[in-house]
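A single protein chain has been omitted; all remaining protein chains appear in their positions.
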Amino acid sequence: MLTVLEIVGLMAFAASGSLAAVRAELDVFGVVVLGLTTALGGGIIRDVLLGVQPPAALVSWPYLVVGAATALVVFAFHPLVSRLRKAVLVADATGLGLFATAGTATALDLGTPGYTACLIGMTTGIGGGALRDLLLRQIPLVLRREIYALAALLGAVIVVAGHALHWPTGPVTAVAAAVTVLARLLAIWRGWNAPLPRAGSNRLER
Amino acid sequence: MLTVLEIVGLMAFAASGSLAAVRAELDVFGVVVLGLTTALGGGIIRDVLLGVQPPAALVSWPYLVVGAATALVVFAFHPLVSRLRKAVLVADATGLGLFATAGTATALDLGTPGYTACLIGMTTGIGGGALRDLLLRQIPLVLRREIYALAALLGAVIVVAGHALHWPTGPVTAVAAAVTVLARLLAIWRGWNAPLPRAGSNRLER
Partner (left out) sequence: MLTVLEIVGLMAFAASGSLAAVRAELDVFGVVVLGLTTALGGGIIRDVLLGVQPPAALVSWPYLVVGAATALVVFAFHPLVSRLRKAVLVADATGLGLFATAGTATALDLGTPGYTACLIGMTTGIGGGALRDLLLRQIPLVLRREIYALAALLGAVIVVAGHALHWPTGPVTAVAAAVTVLARLLAIWRGWNAPLPRAGSNRLER
């Protein structure tokens, strides 16, 4: 069964993917396919890395139903949805936090060591959005933006630390997800930017 | 051993990939690599999702030989081949139908439940073409075009239904493939378009 956090994460990533598809003027099928790819992609990558085959997202129907329903709602109501400024970014941040931490917890459950669980959790969080951006021919957010992979890694580390200290998984994961989402939103809101390469030679010369 | 349907599917996808490479003015190596990626990509994704490792396409040499030979023929004779209008689209539709249904049958053979087999079959059909388009920096057909993923899903559902009714696999798969190809070609020919997002806010605003 899906946990509540997983459902919210699925809906957030499905919304970010389908909003991005609406903005790229895809038709209703493209919107659903991109919403599903964004929502299910991270978890499928996680399961392939962990050797869980076939991946959970292809075995349990709630994944598909939640993802597709969210995409259709976005398609139907997008003028309302997209009026919310930065809606894609906020949905993406929410999905990032929930998937990075849930992915870490899943990896720990399967007996993966903490170091590996952190990296797989971070990949779970980053994967769906990277697929979304690749399919729309955009340089992925994870490469372009302020604190992104680092926020996911932060949440993953908190989950691993809580696991090492034998704290209860549920609350720790929820807190870790909240920290990731907040870190990411703060980075967007305050425009925290990482240093750019020094000027001079950073021109694309081929 | 490869079945006849698999060989035809391989040739169709290899042709679609190498034609797309010729049109992008790649050299002979690029044409062969893209033809092979398109032909073998869907099956490799299927095997990774099912836990068949190493994937069949990397174990049996006929896959490579059929794919590379088709790409070389396209490279040598492309002025003839590409004169056929929409040649890439027709080859792509044929590969889509054959791979989606063969992928579903393979998944069922391995004991996968019907729901999962449908999704993995659909992914098998879509995967090669999506890789081809990604590598050429185009938004994948599956996101852009009329009935595409839906045609693949239709064929997959027919295979699963036939399996549930204990009908013979070979003929059912052939019929399901034909239905998928026809649905896809009809959608291209009649220009069946899915609804677009309502105007107003579907502009790319960043």
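Per-chain numbering from 1; labels A and B assigned in written order.
Note that a residue touches a chain if its C-beta (ideal position, glycine included) is under 8 Å from a C-beta of that chain, and two chains touch if they have at least 3 such contacts.
Keep in mind the model is a prediction, meaning the values are calculated, not measured.
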item: Options A:3, A:116 or A:169, residue touching the unrepresented chain; value: A:116
item: Of B:46, B:78 or B:163, the one touching the omitted chain in the full complex; value: B:78
item: Where the unshown chain meets subunit B, residue by residue; value: 21-31, 33-34, 44, 48, 51, 53-55, 58-59, 61, 64, 75, 78-79, 82-83, 134-137
item: For subunit A, the residues touching the chain missing from this view; value: 48-51, 107, 112-113, 115-116, 119-120, 130, 134, 137-140, 142-144, 146-150, 193-198, 200-205
